[in-house]
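For this depiction, one protein chain was excluded, whereas all remaining protein chains were kept in their positions.
Just so it is clear, A and B label the chains in written order, and each chain counts residues from 1 on its own.
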Amino acid sequence: MTEKPTDRRADDKESSDDVEEVFGEPTAADGGTPIDGGTAAPFRTTSDVSESRTDRYRRIFRNYVVTPFSIVRNDKRALIGITILTIYSLAGLAAIFFVEPTESFEGQPYVQPFETWEFPFGTNQMGHDLFSQTVHSVVPIFQMMIAGALFTVIVGTTIGVVSGYKGGLADRVLSTLTDVFINLPGLPLVIVLAVLFNPENEVMVGILLSVAAWAGLARSIRSQVLTLREESFVEAARAMDIPTSLILYKEVLPHLMPYVMVNTANAARGVIFSAVGLYFLGILPFTSNNWGVMLNQAYEVDAYFRPIAFHWLIIPVVAITVLSIGLILLAQSLDRVFNPRVRARHADRADIDPEEEEGDATMTMGQV
Amino acid sequence: MTAADPDRSMPRADDPIAEVRNLTVAFEMDRGQSRVVDDLSVDIERGEILGVVGESGSGKSMFASSLMDAVVEPGVASGDVTYHPPSGESVDVLELSKGELQELRWEEVAMVFQGAMSSFNPVRTIRDHFVETLSAHDYNVSDGLERARELISDLYMDPERVLSSYPHELSGGMSQRVLIALSLILDPELLVMDEPTAALDLLMQRSIISLLDGIQEKHDLSIVFITHDLPLVAGLADRIAVMYAFEMVEMGPTDELLTDAAHPYTRALLNSTPNLRAPIDRMRSIDGESPDPVNIPSGCSYHPRCPMADEQCREVDPEPYRVDGDHAANCHYWEEAAEAVPAVTEEFDDAGEMGAAATERTPERRSGEPVLSMDDVEVYFEQESSAFSLFSDPDDVKAVDGIDLDVYDEDVVVLVGESGCGKTTLGKTAIGLQRPTGGVVEYRGQDVWQARDLVGDIDIPYEEIRQSLQIIHQDPGSALNTHRRVRAVLETPLKRWYPELDGNDRRERILGMLEYVGMTPPEDYIDRYPFQLSGGEMQRIALIRALLINPELILADEAVSALDVSLRVEMMDLLLELQDTFDTSYLFISHNLANARYITEKADGRIGVMYLGELVEIGSPERIINDPKHPYTQALRWATPELDPDDDPGERPMRKIDIPDAANPPSGCRYHTRCPEAREACRHQRPELVEAEGEEPGYQQAACFREYEDHEYWDSEPITDEDDADSVDSGTGPGTAEADD
Partner (left out) sequence: MDWRVERLTQGLLTVFLVITLSFVIIRFMPGNPMDYILAQMSGDATGATSGEGGASGSDMEQQYELVQAYLSMNPSDPLHVAYFDYMSNTLRGDLGQSIYYSRPVSDILGRAMPWTLFVLSWGLAIGFVLGIITGSLIAYWEGSKLDVGLTAYSVIMGSIPYYVLALLLIVYMAYRWQIFPTNGRVPEGVTAGLNWPFIKGIIYHASLPIASTVVFSGIASLSMRGNAIRVLGEDYLRVARLRGLSDGVIATQYVARNAILPLYTGLMISIGSLFGGSVILETIFRYRGMGYYLVQAANARDYPLMMGGFMLLTICVVIALFITDLTYGLIDPRAGDENREAF
């Protein structure tokens, strides 16, 4: 979840008994008969009980933690996706504390996988423990992945939202920039930059690999914002003089979130693919051991046509593929977290008919 | 259904073209079977126009689809639909094989759908659509195209241009007419029209209706016309059938049904339909909601909403009772219905009542300082093609072109006009949401945009102006953010304007407001998402949102047109009631003269008529309705159907059906290309608003040379269609409907 749970205005006012009468005297004299027969009192109503911090936090907790969790819990794809990512994360963390980095000639060369418990993934030509190499790759790969995905999504969403919502000159400049970056072939640009900068820090690698990846996202976010900007509810918010930042955050962004989530996962996948690809090509400097480096080394010794070394090639490939599947599944299910219909069903409430959704579908069908 | 008792049976046709017996359309769903047409029987007479009227969700579209066995999956139609061709064997439509169905559809029974735009393949030309239909049925293509040309030109369009167009190049009204032509290309016997005009402007609706009469005669058609809009078919249909809760509840000749309806639902529906004549203070909407198809009430399905319901109604489903002749109603107590639900239209000859309410408040009331004042306001939109438009030639759309308008305290002004006339743009300019490209908008004497830009002496800060001018949108569905609960939606303005309130205060206030507008129990509504609300409820939330910050002027942009007919009056009443409570002024926008009349007459307001960015006439409702001065207002008046069987559309008071392109409006008086009264002078000079003849100042103003006492108009030559041959169908092009909406 990228939303911060502290969006509510922190009005620490504890007493509300003396709220001034903000509305003029109601003219409930003769004219209209209000439906409930009362006066215009509701416009001045305040509560007798003031809201405690606990109440507020409980509400926030329910909206941002309980409901999403309940939705995710009931979705198979999400469960598989989360499980995969959790296993990877745990493996990466465990590696730091429990798995020693491997050294040359730790074991015999070319021990086959699952032969001994000492080397569950076998060893390579130099007797390196491939299991150790694999799990020690997780942290650097995750660093690149997260840095790259965040960079792509933050830059893409920001540029898309700003150019779509602001319009005018800002839009022209940003759209032209976006179009230029879309025209650039991503990988060659990255190769050129990688050769020049020789990035050694994982975060830098992640960002470098995403340097042109944000453009596609920015363009489609822009066109979605262009539509959203004209929606009545956004106009109503503008009419109420709600600050632009709040409109974007509260009214516009929730509609983009499913799309942004899917793109975060895709961007993460893209970073892994290009990173591994470039390590494989030997273009990025080998500062840490990771799956791309493993692939490169295996390829260099012609592991592809030597059955004895073949596992050296396969292990990193499987590691990448499973991670990628986990990301796809998670992204697909995360968009449900933002679907109000699904949220309503999973909200911690009993008074909403769980079949409301179906009822709605009936009405539409009846009108076909 | 038994026909044993002649008094308790449905009317039979002498020479039916189609007989529907015990038709049921059902959907299997998780929570049970959903019957969207329930045991329905009806005859369609050869050569008649049968109007089928029902609210949305009454099952009328499913009935229409069943007539050619075209119910969409997973719906299943059962029962008998017998089609009698002019010669040869009768067929049971629901039993036909695929090949037989192909011969029946379009050759014998054709259909026109509501969304004409989405009925065409976007990547094929109109000609392709005609050709492929002809060849699929082995018709001679060149003869068929000749017929297509004739049909298109009968519908007032240029055949060659239309045939070579792609669907997206036609305006909404044109594509609807092309769809009618396409439905008639194989010369069918029976034409089923499912809300064919619902998406169109009133003027276009009426034009199409008036063309239909001629088409029906010329091609010897039987027509089933399905609509939610009772007045629309009043002047067209020979017979009307009323659907409620998935079955027919009343059927009879149009005049009898309108003047002497026997079913309480029909009577209530008639009473809730705004029109130009019925006394406004007697109109009532129908309480309650239409039933859910899975859970239809036992007995008479209308009994939960019916004032006369008793034990029998709750238990016994009424069979049709013959009222007389061809008129039948499914009501046990049809004889008492007239008394229980008195018609409001009965006294419509009593004109005194109409004027009386309005005289107490006169133009003098509008003498103080206006809340809002617009002076020579212009809004031009640049037509830009994309963000990268370095080369675009500036082709401005003059959405609003030089309008003066003042709105006073507790005033009500309704702007009417066709879509694309700039009424929404003008409204948004009035409340400061759209920056005018020319002219001045003042709130209580303070220039709104100077306050915004902090230019000059500012008496009223922009913030205060912003709080005072609010908006209620047309589509309640899009007026609320689908991702936010009612509570969050309503908290937003409170947090912005009353930061001293804490969460519990806000909650209490929102609960109070929900209760105030009749959404009880409010605790049930506050945590709902918009999709869990009905259209009327969403509109109430939007209304509360605007009122919560206590504005002085509310722009209501077609605020009721998205609601069901029976709910509109209720919503308008609520708006006016809140006006009394909160001293708000309203600027309404409507394309419907009947709604405009209802509101303005009740609130003693004014109606302003807009055409292509200009205000052509403004005045009190009784003047505008009873004695329109501008020819365009007269056309709008003509286009507003009445609940009157004798309401023959008559001759169209316009020379052209389609509205000119707003990006390239005609010179002089912009209406001269369609105006039947236009003369040469109208081509070159632009008339200003002047006080109408014979009226006290302030009641009525019109921008037409015929209101000028001495003008060269009176000496110039009339413009006829022949002179204008060059501008045939200038409405072609997607630019037509862009400025608005």
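Assume a contact is a pair of C-beta atoms (placed from the backbone, for glycine too) under 8 Å apart; a residue touches a chain by one contact, two chains touch by 3 or more.
All values reported here derive from a predicted model rather than from experimental measurement.
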item: Residue among B:22, B:118, B:298 or B:664 touching the omitted chain; value: B:118
item: Sole residue of A:99, A:126, A:154 or A:317 that reaches the chain not shown, by the stated touch rule; value: A:317
item: Selected residue (touches chain absent from view) among A:92, A:164, A:216 or A:340; value: A:216
item: Among B:41, B:66, B:133 or B:205, the residue in touch with the chain that has been omitted; value: B:133
item: Where the unshown chain meets chain A, residue by residue; value: 176, 179-180, 182-189, 191-192, 194-198, 212, 216, 220, 223, 269, 272-273, 276-277, 280-283, 299, 304-305, 313, 317, 320-322, 324-325, 328
item: On chain B, residues whose C-beta touches the chain left out of the figure; value: 68, 70, 72, 102-103, 105-107, 111, 113, 115, 118-125, 128, 132-133, 136-137, 166, 168, 182, 383-386, 388-393, 734
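By our rule, only the chains that are shown with their structure count from here on.
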item: Whole-Å gap separating chain A and chain B, where each centre is the average of the chain's CA atoms; value: 44
item: In the complex with chain B, residue positions of chain A that touch it; value: 9, 11, 13-14, 16, 19-20, 22-24, 26-28, 31-36, 38, 40-47, 49-51, 55-56, 59, 163, 171-172, 175-176, 179, 231-233, 235-242, 250-251, 254-255, 338, 340-341, 343-344, 347, 349, 351-352, 355-356, 358-360, 362-363, 365-368
item: Residues of chain B touching chain A in the complex; value: 27, 29-31, 34, 36, 56-57, 59, 61-62, 65, 72, 75, 292-294, 387-388, 431, 433, 463, 466-467, 469-471, 473-475, 478-484, 488, 492-493, 495-505, 507-509, 511-513, 515-518, 520, 524, 527-532, 542, 545-550, 574, 576-578, 580-583
